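The complex appears here minus one protein chain, its other protein chains still in place.
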Amino acid sequence: MLTEEEIITSLKNRFGGKIYNVVIAKDRRVFVEADRSIIREALSYMKNSLGFDHLSTITGLDSGRELELVYHIVRENSLVVSLKTKISKTDPRIDSVSDVYIVAELYEREVYDILGVKFEGHPNLSRLILPEDWPEDLHPLRKDVTLEQITLRIDWSRVEDK
Amino acid sequence: MVSETLIYLAQLLVFPGFLFVIILAFFAEWAARKITGRIQSRLGPSYTGYRGILQPLADFIKLLSKEDITPTTADKLFFSITPVMYFSLPLAAFSLIPITGEEALVYFEGDLIFLTFIFTVITSLVFLGGFSSGSIFSIVGGLRAATQLLGYEIPLVFSLLYPAIPAGSFSLTRIVEWQQQNSTWTIWAQPIGFGILITCMLAELELTPFDTPEAETEIVAGWSTEFSGARLALIRLGKNLELLLASSLISALYLGGHGQFWILPPVIVSLMKMFTVFFLMVFLKVIFARFRIDQILAGMWKYLIPLAIIQFLIVKIIWGL
Amino acid sequence: MSGSVIKVVIGPQHPALKEPERFILEIEGEQVVRVTPRIGYVHRGIEKAMENRTYLQNLYLAERICGICSHAHTTCYAQAVENLMNVEAPPRAKYLRTIIAELERIHSHLLWLGIVAHEVGFDTFFMYVWRDREIIMDLLEELSGNRVNYAMNAIGGVRRDINGDKALKILKGLEVIEEEIKKYIPMIQREQTILKRTVGVGYLNSVDAVRYNVVGPMARASGVKRDVRRDDPYAAYDELTFNIVTRNEGDCFSRIMVRVEETLESINIIREALSKLPSGDIRVKVRLAIPPAEAVSRVEAPRGELIHYARSDGSDKPARYKVRAPTLANLTALCNILTGVYLADVPVILAGIDPCFSCMDRMQIIDLEKREKKFWTLEDLRRYAREWYQKH
Partner (left out) sequence: MQFALEALKNILRKPSTQKYPIERVGPPEGFRGRPVWIVEKCVGCGLCARICPVNAIKITGKGREASITYLLDRCIFCAQCVESCNVKAIEIKREFEFAGYDKSEMNYVYDKKRIVENKA
């Protein structure tokens, strides 16, 4: 049973300065920030060496100036590490982790849908939840997208007047 | 001569002919729904008429008033013929069954074989109806009905024909007569045959556990998915008629038909027996889950056909030697 | 062989699916060779909507993510917000949350058992199970004021108390339910038609269950002993003793049995929680001024692990609120199981994961409230839409 501190130490030993902003919010909840270049490596290290075999989900969010991805990984179904990374808003690209965690394939498609992040190496990066005719460049969860822009996408002119 | 013809016509059209049978079918549907409801801890139909007895009629009229849609992919000719045939075949076949007494309205040597043939034709109609609808669900449903036929056809025919062996006749009227003369029921000598017949009839009538052709959760309404309005009304009525036809056939073949019982008139006796079989089938339908199509075929060939052959040997030993 | 492959589309409207979702199955004969899911038909845009509502209003929005596990979602939401604010719900509130959560689990599992019976064509059993489920629904209505959206949770506690009178009613109802379930277990285990359709169908071994990150009863039916209630305790679960039901077969039948036995376990949990119920306040007064922070909250919903992630930026609305419902986690494994099975087994397997598609899809929402006009007629909508389309 590794403690929260031990996990952070071993992460820091392995990746050094590319791991920062470590917060242990409460028992079993750890928030870590990592450089985007090591995300794939860090996740596969944590899965294979530290026993984080469960990827709960990937949260994508728009923090204003840049986009953020949060990988929630779980060890022994109890210790949750939220690995955060920042990516640029104009050219959002990051390595896909779908070969480390199979389920990531689905979660990455969701993030691609709502934020437009391109996952490099993803086997099938296509729409997951938005309709097929949704505009390519309209990513609903970005902060600059207003409710008006994503509201009422029904073509009423095609509906006959009674 | 003229009056005789008129009486015969009245018999054919009113009692015990078409009108009587159709009313009986509505009543049977109500009874089946009510009993299913009570078994499932529900009320069943309860608003129309006394305890909802008019509900099947109300449904029928409602369906008649609904829009009749023919899919563009459907084969128009067969799509229109199937419901009519599906309704009229069992209705016509009813005149072969001696409900009221001594003789059926129509009888001839070999009418049992004719009845067997009608049951097979009905399944072919199901296949045809499904195939002519042009919808994927209907086609799968029709195909499943045809596949299922491969399984139950042989034991069904066997068990239908066994009662003819002791009676020495292929006429239904003669078989019932034979049972009365010997004051016995065929079921005592041939219980296995009765079991096989009930099982195969469940499959023929597409009732659970053999309702794969219209498995709701897999293929919507199966072969009848695309039918609507008056066609659906006819199909539903036809289904009830077929169910009644099957129960009256079983009661005639195995339970002694209209045979005298206490002081009751023969028509009451035969109706009582008919509804006993009917309720047995409804009850069986309610207490099972659905088999898969491959499991049905395997089960039919593995168990029912050997059983049918055993029954044949028993019958042969008693009467044949 | 590509010539003989037929594409069968299940959904978005299909009787095997109680909610709209589409699965494109490529079949050869009666066997499935490839499955492509297409989700998003009940995508309501809840995550975006949450960013535009206050924390208090979001509590009720979170409740409406799912109708069946509404309490699981609000518990998760309340915990996340409490974490953001660094407050703890009082112990009595935690016990009350546990009791409602377990009642909800019983009702959800029974609902599912009925549906699986319906999928194998056994409508009578479906009616029996749903009849017995009414007892729980009535209890929940009595306790919380509504059959489905209980609105029991508040930020910092619960809204209604369970007094002695209601506790007695719960115990009485549980007795009836327990007797019924115990009667059904041997029936399910011996009824041939059910066994034929479920034993060995939809097999998932324990290695794959871990590899595909399967959660909830589906993982436990494959022998993976994972349960957030024990491993990552929340509410009052760390003070209660209970077993985690697991089975090793990994087929649809073991999924049935795991869920049925879990309802019995839930009954015991409620009894223990009622007997241990501490006295005290049921909620703490909180001021909804939330500092910038982030929180991860996990709950064992009836369908498995539910995870919420919240981030606040100091305003009265969350900066980001993420919900991942258990069905989405099981979707990858589901598609894998479906490959190679018979077409007739597809509904049973689909039902086997107890899918809840409304939970799975969230996001865009039609929100007219920010407009100035109060009531919109259809005509207004049309005009608005035409103008909108001309502009863009």
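A, B and C are the chain letters, set down in written order, and residue numbers restart from 1 in every chain.
To be clear about the criterion, a contact is a pair of C-beta atoms (placed from the backbone, for glycine too) under 8 Å apart; a residue touches a chain by one contact, two chains touch by 3 or more.
Since this is a predicted model, take the numbers as computed values, not measurements.
All shown chains touched by the missing chain in the whole complex, by label: B, C. Note on the undisplayed chain: of the listed residues C:Arg34, C:Arg159 or C:Arg271, the one touching it is C:Arg159. Only one of the listed residues, C:Leu25, C:Leu61 or C:Ile136, touches the absent chain: C:Leu61. Take chain C: the residues that touch the chain left off the picture are 53-54, 56-61, 63-64, 124-125, 128, 131, 134, 138, 141-142, 145-146, 149, 151, 159-160, 183, 186-188, 190-192, 369, 374-375. Of the residues in chain B, those that touch the hidden partner chain are 35, 37-43, 46-47, 283, 286-288.
One rule holds in what follows: only the chains that are shown with their structure count from here on.
On a Cα centroid basis, the chain most remote from chain B in this structure is A.
Centre-to-centre separation of chain B and chain C, using mean CA positions: 44 Å.
Each chain gets a centre from the mean of its Cα atoms; for chain A and chain B, those two points are 61 Å apart.
Mean C-alpha positions place chain A and chain C at a centre distance of 23 Å.
Residue positions of chain B in touch with at least two other chains are not found. Shown for chain C are the residues that touch two or more other chains, of which there are none.
For chain C in complex with chain B, the residues that touch the partner chain are 8, 14-16, 30, 117-125, 127-128, 131, 191, 193-194, 196-197, 342-347. Contact residues on chain A toward chain C in their complex (touch as defined above): 25-26, 28-29, 31, 53-57, 59, 61-63, 70, 72, 76-78, 80, 82, 101-103, 105-107, 114, 127-131, 140-141, 147-148, 150-152, 154-157, 159.
Considering their complex, residues 39-40, 43, 45, 47-48, 52, 83, 210-213, 226-228, 231-232, 293-296, 298, 305, 307, 309, 311, 319-320, 322, 324, 328-329, 331-332, 361-368, 370, 381-382, 384-386, 388-389 of chain C touch chain A.
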